[in-house]
Each structure stands twice: as structure tokens, then as C-alpha cells.
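All protein chains but one are shown at their positions in the complex.
Chain nomenclature is as follows: A and B, assigned in order of appearance, with residue numbering initiated at 1 for each chain independently.
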Amino acid sequence: MSAFAVRGTAETPGVPPGGPVKGLPWAVLRLHRAALLVWGAFLLAALGMLVWEVEITADSVRDRMAACERTGGGLCRLQNLTDYSSTIGWASTLVYYSFFAVAAFAAGALIGRELENGTAQLAWTQSVSPTRWLAVTLAVPAVLLTVGGTVFVFVFRWAWAANRDLMGDDWTFNDVFAARGPALVAYGFCGLGVGALAGVVLRRSLPALGVACGVMYLVNHNLEKYREDLWPAVTPAPTKGVEMSQDVWQIGDGTGRFHPRSHYWPMHLVETGIVLGVAVLATGAAFWVLRRRTA
Amino acid sequence: MSRVGDGTALTAVGLGKRYRRRRGHVLRDCSFRLPTGRICALVGPNGAGKSTLLQLAAGLIRPTEGTLTVLGTSPAAARERFAYVAQGKPLPLQLTVAATLRLGAELNRARWDQPAAERIAYGHPTEQGARDGALEPTARIRSLSGGQRTRVALALAFGKRPELMLLDEPMADLDPLARRELLGALLGEAAEHGTTIVMSSHVVAELEGVCDHLLLMGGGRIRLGGDPEELLAAHTLVTGPARDLTGHTVVESRDTGRQLTALIRPGGPPSDDWQTAAPTLEELLLAHLRNPKAPDLFTEDTEAGEEKSGSEAEGTKEAEETGKPGETGEDQENEENARA
Partner (left out) sequence: MTTLLTSTGTSSSASPAVGRGLALSVLRLHRSALWLWLLLVVVLSAAMLWAYGPGYDAADTDLQERCRKSVETCHFPDGPAFIRYDRAVSYSTLAVTCFPFLVAVWAGAALIARELETGTAHLAWTQSVSPTRWLAAKLAVPALLITAGTAVLVPLHRLVWDQDAWLRSMDWYDRSIYPSSGTLPLAYALCGLALGALAGLVVGRALPALGVAFAALLAVYYLGNEYRLSLWPTVTVTGAKALNLPDDALQLDRGVITDEGTRIANNLACADADGVAGLRRCLADSGLDEIWATYHPRYHYWPLQLAETGVVLAVAALAVTAAFVLLRRRTATEGVAV
């Protein structure tokens, strides 16, 4: 029997040959490698789509539209326009609403699943306190979302401004409004926080996933609905009549109040603040619940 | 076989855990003390609370009453110094065996013994080469059988170089060869490094020669605690004509009308017409499990440093006997006062 006894080798801790990322962050990345790859591919595809449209297809679209002038069809022009702008629109819409996927991932796979099948508890008995586990498990995706989201925002701003004459939308559109500033990243954080809270409270991956997506829908839907009220609108002077310039956000209650373009940043930053507030609250609550449950 | 440890690995005082209002207490008023350096068997019926106790010790859940100290501090503070293997042996299914060991190394950066972990995971090659069913480093956890997963889970525990190992039914999935290997490794660990080992198990016979401390759980508390040899020495199987057994604590008795067989803790030398025999550990445990009302018995004091050495009698008093054999409704309070 003693042949199999564990002989104590020199008690040096076996530090593994590490790359730049070590310890718990390495563990988080390794465990969720598949999700990381999917997210990376998705982001690269969206970025690639934007760059491709602006650099490569814009010129051919312009050529085709010039050709349209000759045949005299308004529909032809519209067709080409929508092809171009809808591709850009798809990229921004998909990336904007990807916070649903982030919330689903956080609740389902990142937190809920690990709590459900015990691998979180495994980490807790491998010298990682529950609080540190939750912190790093959320921090790693948060860093990735920040980097990826920021890159996307800059690329999108460039792409959107590049060929204004080819695009039929304006700054008031839902996805354009959100994707041209930090709100995009804030929504990602919110998805993480809400997903984490759902996962910690429910401890089962599928119900947590459903609840997290539901909550994110409520938050986003209400923000989109009341977006125009985020900042006081401008009431036109009675003599001027209804402002008909293209670049304003008309308040839809028929009173003629509107938001000029200069209101974009205040409105956007207020929305960012609200979303970040929800994210912070949800994350804090998740930590609190976890502390209460574990030693 | 008992080694004198000068510290306490685990202490519980009045520990209680209740999950939900309706379900009642899983642990209630659980108190014991486990000195360091022991190999302790945690035995009890299904649902007695063994897993809950181990989870409390591992700091995964909070007690609702009482206190629990692990290696002298709270479970959270001692996190790096003990290892825990849950009953289901949870492992990340998507990783390979090598990646899982790497995970252990990354998470336990302060103390990790990769060779020790690998030895447990991959085993020793026999003369003919790698043994049957040996693990490949590139095998995914998902594809492993229950026993193979147990090896990986135990490898994670051993690699931590812990001072205390909390193992919840570690032998359940293992084949006989692996079981002997594991027991050997545990004994070796204890001998080399003085590791305290707490194993919950059902297979008493296996533990008999290996463990030098026993904790029997029942009714949400510890009912027997101490060196199995001392516990056995404190009990006698008596057979004889039906007679009352005042002066002795009766754990279990069976009356066939003519003959009475009883397991007792003698309060003095039994009379001559009794035949006495020493019970086996299995008989002792079964008798206690069948009779939840038998009084608790501890051969260790709950205060650290006041441990009695092996040969002497234990420091508990026998409580009053109600007179009729078979009825052992002991007063719990007397027992507590005697112990404290």
C-alpha cells in the first residue's frame, strides 16, 4: 500500500507555465472559451461588414445610383439606398441588441450554470472566495465588452458619418442613437449585472436566462420609449411654426416640441447613466445575495 | 493507532442548519471536536446531514445556529488550507483532464503540487504499462466514467497540499483497485504531512483498519465521537437471562423471552451470569443507528488540549437508567453538562 503513498516532493508550489493571463482570470477564459470565440467572431463580422460597406461597396452603390438617374426610376434609387443602409443598419442593430445575448450568457452559462452543477463551489474550495470568484468572473467579460464595444462605437461612428447621402436614417433611430456612444458598452454591463443577479438568486441556468432576458427587455424597452423625455425638449417660438428640418427629433405628441441635434450627447449620457445605474445596482445585489448565502 | 495531535482540525459548538421553514433542521445542536492528524470516518444514515456538515466546514453555506471553526479560524479564512470534494464530484465538463489540473494549479497559486495531483489522476503504471482505464491527459471530463471523474476530483484535492481534507463519499464510484490506491494515498498523506482527513462513507468494513477517529451522525447531531478502539472498549455485548440492567447504559437490547442480548456501556463489572463479548465496529454502529435514543458518547473533550490518551477510559458519566431494558430515554441535558 505504501508504494502508492504520496511522497512529498520538494514543497515548491507547482507554478504552471503561464501566459500573460494567470490565476482566476485564466480559469474564466478557459472555461468559457467557446463563448469567447463566438463573441469574437460576431464582433469581427460586424466590424468587417461596416468596413466593407464603407470602403468597398459605397462606390459601386454610387455608380449604380448614377445609372438609375438615366432610367428615371425612383424605385431603383431607393432600392440601392436601402441595400447599403440596411447592411449598416443590421450591423448596428445586431451589436446594439446583443446585450440580450450577454444577459443570457451571464445568467445561463457564466453564473447560473456554474452554481447549478457545482463547478462554482469547486472553485470556492480551490482557494477562491465566493466574492472574488464572482468579481473576477464578471470582470473578465466586462473588460472584453469594454474593449470590443469601444472599438465598435468608433468604427460605427466613422461608418455612419462616411456616406450620409447614401443612408436613410438619422441620429434619432434606436440603434444609431445607442451605438454612437458609450451607451452601447453600458448596455453590455447591464446585461452582465442583471444576468449575474438572476443566476445567483435562481441558481438554475434556464430560469435565470429567461428572467435576465425579460428584465433587460423591460429596461431597454422603457428607455427607448421614454428616450425623448430624457432631456427637456425645445419648444419652438410661436412665430416659427413647426420645425421641419431633417435633423431634429420631433416629439410625437403634436405640440411641435423637438430635440435639435445638439441634444444628442445630453440625452445619450443620461441614458448611459441610467443603464449603468441599473448595472451597478444589479451587480451589488448579486454580491450581497452571494455573501449572505456562503460563509 | 491514534496519533497525538496538538491542534484542532474541526470544532463545532451547537451547530445547526435549517434550509427552509417547513423542512426542519438538517443539523441541530451538533457539537464535536476533531484533533489534527486524524483520519476520521463520518458515518451515518442517508439524510443524516453528513454532506451538510462537510459543506458547512468547507464554507459553502452558512450555519443557522452555532459556530464552526476550521483549523482554528472560520472556514472562509482557512480556504487555502483545506480541500473539499463534494459528493457529486462536480467538474467542468468541457475541459480535458490536463486542463482541469491546470485549473487547480491556476486557482491555488500559493500552494500546488503538480506531481502529487498527477500521481492521483493518472495513477501508477503497473509492470505491464498503463493500467486499464487509466486517464489520458487529453480526455474530456464529459467522456469519463464516474470513477474516473472521482480520480480527477481527488487529484484536485491532493494537489492543494491541504492541512485538512473533507471528502464526501470519495470511495463510492471507485473500483476495488482504485479504492486501495486511494486509501493508500490518504494514509501516506497523513503519515508524511500530518494531514487531517475526514471521509464520509457507508462502507464501515473498509474504514475499520484505516480510521483512528469516528464520528457517527444521527438525528442531526454527532452521537459517537472518538477513537474507534476506545469506543469499542466502552461497549460490551452481554447475553444472559432476562434481568434488569440498572447501573449500565443500554444502547440496544433484544429480549427473546428466555434470553436477553444487549449492547451496553457497563457502569461496573457485569454480574457473573452474563456472557460478555466485544462488539465489532459494525455492530456498534448499527446498534446506535437503530436506537436513536441512546445517549451520545464522546471520548474526546470539546476543549482543545484536554484530550485523553488512548488507553484510559473516557471522560463521560453514565446517565441514569430508567430500569427497563430497552428503554434508554436519556436526558440530553445531562450529557451536555457532563461534557462541558
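Keep this in mind: a residue touches a chain if its C-beta (ideal position, glycine included) is under 8 Å from a C-beta of that chain, and two chains touch if they have at least 3 such contacts.
As the structure is a computational prediction, the values presented were derived from the model and not from experiment.
Though it is not drawn, the left-out chain touches A in the full complex. Of the listed positions A:30, A:113 or A:180, the one in contact with the omitted chain in the full complex is A:113. Between the chain not shown and the residues A:92, A:125, A:163 or A:205, the one that touches is A:205. For chain A, the residues touching the chain absent from view are 71-76, 79, 108-109, 113, 205-207, 209, 252-255.
Rule of thumb we're sticking to: only the chains that are shown with their structure count from here on.
Between chain A and chain B, the centres computed from C-alpha atoms are 50 Å apart.
Those residues of chain B lying in contact with chain A across their complex are 56, 58-62, 74-76, 79-80, 82-84, 86, 88, 90-95, 99, 102-117, 119-120, 124, 156, 158-161, 180-181, 183-185, 187-189, 191-193. Residues 1-9, 11, 13-16, 18, 22-24, 26-27, 30-31, 33-34, 117-119, 121-129, 292-295 of chain A are the ones touching chain B in the complex.
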